[in-house]
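Scroll down for the structure; my scribbles are underneath it.
Removed from the display is one protein chain of the complex; every other protein chain stays in position.
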Amino acid sequence: MAMTTTGAPGRGWLRWLVVAIPYLWLIVLFLAPFLIVLKISFSTTAIAMPPYTPALDLSAGLGALWEQIQEFTFDNYIFLTEDSLYLQSYLSSLKIAAISTFLILLVGYPIAYGMARARREWRPTLLMLVILPFWTSFLIRVYAWIGILKPEGLLNQMLLGLGVISEPLNILPSTLAVYIGIVYSYLPFMILPLYATLEKLDETLLEAAADLGCPPIQAFWKITFPLSIPGVVAGCFLVFIPAVGEFVIPDLLGGSDTLMIGKTLWAEFFSNRDWPVSSAVAVVLLAILVVPIMLFQNAQKKASE
Amino acid sequence: MRRGPSWFNITAITLGFAFLYLPIVLLVIYSFNASKLVTVWGGFSTKWYVSLLSNQGLLDAAWVTIRVALLSATLATVLGTLAAIALVRFGRFPGGTLFSGMVYAPLVMPEVITGLAMLLLFVAIGFARGFWTLTLAHITFSMCFVAVVVQSRLITFDRSLEEAALDLGCPPFKTFFTITLPLILPAVVAGWMLAFTLSLDDLVISSFTTGPGATTLPMKIYSQVRLGVTPEINAICSILIGIVATGVIIASIVTKRREVERQRAERLALQIG
Partner (left out) sequence: MAGKSLTAGKSLGPVRRAFAPWNDPAAKPFIQFQNVTKTFGDFTAVDDLSLNIYEREFFALLGPSGCGKTTLMRMIAGFEEPTSGHVMLDGQDLVGVPPYRRPTNMMFQSYALFPHMNVWDNIAFGLKQDGMAKADIATRVDEMLALVKLEKFARRKPHQLSGGQKQRVALARSLAKKPKVLLLDEPLGALDKKLREETQFELIDLQVRLGMTFVIVTHDQEEAMTVADRIALMDQGKIVQIATPGEIYEQPNSRYVADFIGDINILEGKVTSTEGGVATLDCIGTGAKVQVTQDGGAKLGDEAWFAIRPEKVSISLTPPEDPSVNAVSGEVWDIGYLGDVSIYHIRLATGATVKSTITNTTRLVSRPITWEDKVWLTWSRDGGVVLTR
């Protein structure tokens, strides 16, 4: 089996090293931390450093380890179900992420479509223009909206100046502002995979449809859209999954009534300094997202083969 | 059909780009506002930029940020490139599914989870938090982005080029450095730039994994933003946007020019031949 993938750079040990270095790195710094989160979510808060017990001290030997493991408790998870704040945060996060994803699809599809149908020599420039905001700081892009949306901000000034409204709108802080922030920040993540599939679309297929009597709008729904589904799926995953755990946007643009789980976790960790409960929050969030994440990975793997 | 751009497409692109750029443009414009009141135009001034220079806390944070970004982007590029080669070239190996899972997961993983997990790791192994934990965390999440960028180039890479080198007697290790690497270099460079900006921009993971004395620029900006919009923040943001925009535009002009030169050379070769 080892020799079937020939032509790869390096012989035996070299090939082994190419895999082993990033593999070990990710196991130590990405996988192991999750196991620790899982472990701490079963621990109890303590006034100490680290602020939880048991601390699982391996130096005490295996017997002591077993004793420590017996101290594990489901209290943190039970606590999550008792306080409705957590359930509401999860539900509200899922709802906000789902609606935002749909809105981003609505906004992003026409843009990606327009780009893919633009003149060939224009496409790299348009693509760069979509990527450029993505390279600028997330925080800055969210911050930019504060200046626009706040009560004495530019939007209200303009609307008041035009006489559309007589009282400033209270958009900031609000859940509406969170939607605007998410749509704005995540738009490029939707446009890029959509553009990639739409650009690859063989235009003779549309010619064939027209030739067989199909007018352009129908051809869009019968040919273009079904063939762009992989891009739609990839874009939705890229937007939905991180949006569920979003912290910066609800924190800066959302009001006190905008519940999102990222914000709750942050507060639990930094304000309440309750590490076991924040770990439990993270574990549950991960459990919710594990199915979409696996689907996303499958889609990525399929695309790379 | 080879028609010109339709009105629908032009409208979609125009509105879309207006939406993407207007907030940023307004932010930059108001960084030159003489008035302290951010939303009232008080005339053109560069005084906020000048006052930044005397803000020692901000300059320290900028220095930390740049050091972390340079170091983490470079190591993330090495690790990410290795990961991409492992993914594309080695096909199935024991634990391959876990490996590809670990490469793709950080792309979508909510940052609060990644940040919390890494912090708890550093606490568990008793690693003093600060510059180094920050750098390790940045390497870990940005190497996955590098891996995806390099991977997409490797997939379209013509394997017969490597086979030709092997056939002409070049050993595999040397083939990688003389043939493969030069040809995937644009993707590697793009990966480095992406890793650099990701590190430069990161707030959430940094907030979890940092320690005393290692405050980054986004963390500084964030703590000030929470207090309200000030022209000074607009000025820092404008500088950061300027740096990133210049970098990206220069990079795309360089690639574009190389492409044009290549095409011209090809045309010339055809005419001579």
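To keep things simple, chains are lettered A and B as they appear, and every chain counts its residues starting from 1.
The working rule: a residue touches a chain if its C-beta (ideal position, glycine included) is under 8 Å from a C-beta of that chain, and two chains touch if they have at least 3 such contacts.
This is a predicted model, so every value here is computed, not measured.
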Of A:Leu80, A:Ala209 or A:Val283, the one touching the omitted chain in the full complex: A:Ala209
Chain A residues touching the omitted chain (full complex): 202, 204-205, 207-216, 218, 222-223, 226-227
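Going forward, only the chains that are shown with their structure count from here on.
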Distance between chain centroids, defined by C-alpha means - chain A, chain B (Å): 17
Touching residues on chain B, where the partner in the complex is chain A: 1, 5-6, 8-13, 16-17, 19-21, 23-24, 26-27, 30, 38-39, 79-80, 82-83, 85-93, 95, 98-114, 116-118, 120-121, 123-124, 136-137, 139-140, 143, 147-148, 151-152, 155, 159, 162-163, 166, 172-173, 175-176, 180, 193-194, 197, 200-201, 203-204, 207-208, 218, 221-222, 225-226, 229, 233-234, 237, 240-241, 244-245, 247-249, 252, 256
Residues on chain A engaged by chain B in the complex (per definition of touch): 1, 4-5, 7-11, 14-15, 18-19, 21-23, 25-27, 29-34, 36-37, 40, 50, 56, 107-108, 110-111, 113-115, 117-119, 124, 126, 128-133, 135-141, 143-148, 150, 152-154, 157, 184, 187-188, 191, 203, 206-207, 210, 237-238, 241-242, 244-248, 252, 262, 265-266, 269-270, 275, 278-279, 282, 285-286, 289, 292-294, 296-297, 300-301, 304
